[in-house]
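== subunit A ==
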Amino acid sequence: MALQFTRRAAIMAAGFAALSASMAVAQGEKVALITPYLAQPGTQFYVEAFQARAAELGWEVNVIDTAGDVAAVIARMEDVTTQGVSAIVINVDPAQVGAGLAAAAAANIPVIGMDAGTDPLVRANVTSNGYAMAAETAVYVANRIAGAGNVVMFTFDAFPPVQVRGVVADAVFANFPDIKVLDRITPNVDDGGIADSRAKMEAILAANPEPGSIKAVWAAWDQPALGALQAIEAAGRGGEGIVITGIDANPQARDAIAAGGNFEASVAQDFAGIGRTTADTVARVLAGEVLRQNVVYVPTVLITAANVKDAK
Partner candidate 1 sequence: MAHFLRTYGTLLGMVLLVGFFWISLPDTFMTARNWLNISQQVSMLAVVAAVMTVVMVMGDFDLSVGSMASLAGVVAAVMFVQGFGIAAGVAAALAVGLLGGLVNGLLVSLIGILPFVATLATLTMYSGLAFVISGGKTIFGRDIPQGFADFARGGIALGGDKPLVLPYLTLTALAVVALVWLLLEQTSYGRRLYAIGGNMEAARLAGVRVTWLRLTAFGFTGVGAAVAGLMYAARVASANPTQGAGLMLSAIAAVFLGMTMAENGQPRVLASLAGVVVLGVMDNGLTQMQVDSYVREVLVGLIILLAVSISALGRRAVTGR
Partner candidate 2 sequence: MPQLSLSGLVKTYGAARALDGAGLVLRGGEVHALMGENGAGKSTLIRILAGLERADAGEILLDGRVLTLGSPAAAEAAGLRFLHQELQVVPGLSVAENMHLARDYPTRFGLVDWRALHLAAEAALQRLGVGHIGARVPMARLGPGDQMLVRIAATLLQGSGPAPWLYVLDEPTAALTGAEAARLFTAIARLKAAGAGVLYVSHRMDEVLALADRVTVLRDGAHTSTEARADTDQARLIHAMTGRELSDMYPARQTAALGPVLLSVRGLAAAGLASLDLDLRAGEVVGLAGLAGSGRNAALKALIGAVARRGRVELAGAALAVTPAGTWAQGLAYVPRERRAEGVMLLRALAETVSLPHLGALSRLGFLDRRAERGAVAARGAEVRLKARGPGQPVGQLSGGNQQKVLFARALLGRPKVLLLDEPTRGVDVGAKFDIYSLIRGLSAQGVAVLIASSDLPELIGLCDRIAVLHGGVHTQTLAAEGLTEAELLARCYESPTR
């Protein structure tokens, strides 16, 4: 038994020695990036771009994934606060990790959000501008129909990030006296949003059988746009030139746009840009800059048939 014990101590010592050696002693700033969602594809784009930029800046980045456990995000925020990192980046709703934010604030460690949300204790949240994305597609619609005709809107006011998109589109269309909003539909999203949007669109097409009586469909995200496209094609009215737009530019939407049919435009978020800009924002804070804006927007890209093959 005594022998076994010595062996055990040896194993532990060896393990810890290897562990210590693996911790590269870097000179630069130590920054912790904590997310419960690393397994999600979008998150990986941000994190990789953040790490690339941080490497250029000579930082030592510790990426911590808590595999969906939000309480563990708080725990790890407390741990890295104790460790004394230079800054913490979070990728989770600040409302859920208040205790961690308070711990960091007490130790004067800045917290920056990466597509997280705003909070008094978050120096800045780096994200895409929902207002701007809606304006891009609404204006695209207005221009394509030469400022005149009936438009169908698909919105979802119950979810705040989508609600702002609808408000912006309302304002854009109201500014054109000859554009009439035929209907403002909130689809049932339990099935993902495509099927119910298609059903609603079919009803509207039936009520407005005259060619030209519907000029455009504006959707606050891609799924209703895809549903409307299916309804229009199924009704044999694909040739009327009804313009459809969505937002988010998901792969299915990109395919539809590339096909050159009625679905003409959507808006893509720049995930890599968000990661890079987050790193730059951290750098600004570490340099002592006091940020006036608590939200930093990363430009988005309008996707149309012209650039759908090149835009990432």
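The candidate set was assembled so that all candidates are chains of the complex that A comes from, given by their letters.
Here is the rule we use: a contact is a pair of C-beta atoms (placed from the backbone, for glycine too) under 8 Å apart; a residue touches a chain by one contact, two chains touch by 3 or more; residues count from 1.
Keep in mind the model is a prediction, meaning the values are calculated, not measured.
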| item | value |
| --- | --- |
| In-complex contact of subunit A, chosen from 1 or 2 | 1 |
| Complex contacts: residues of subunit A adjacent to candidate 1 | 1-2, 4-5, 8-9, 11-12, 15-16, 19-20, 22-23, 30, 60, 62-72, 74-76, 78-80, 82-84, 93, 95-99, 102-103 |
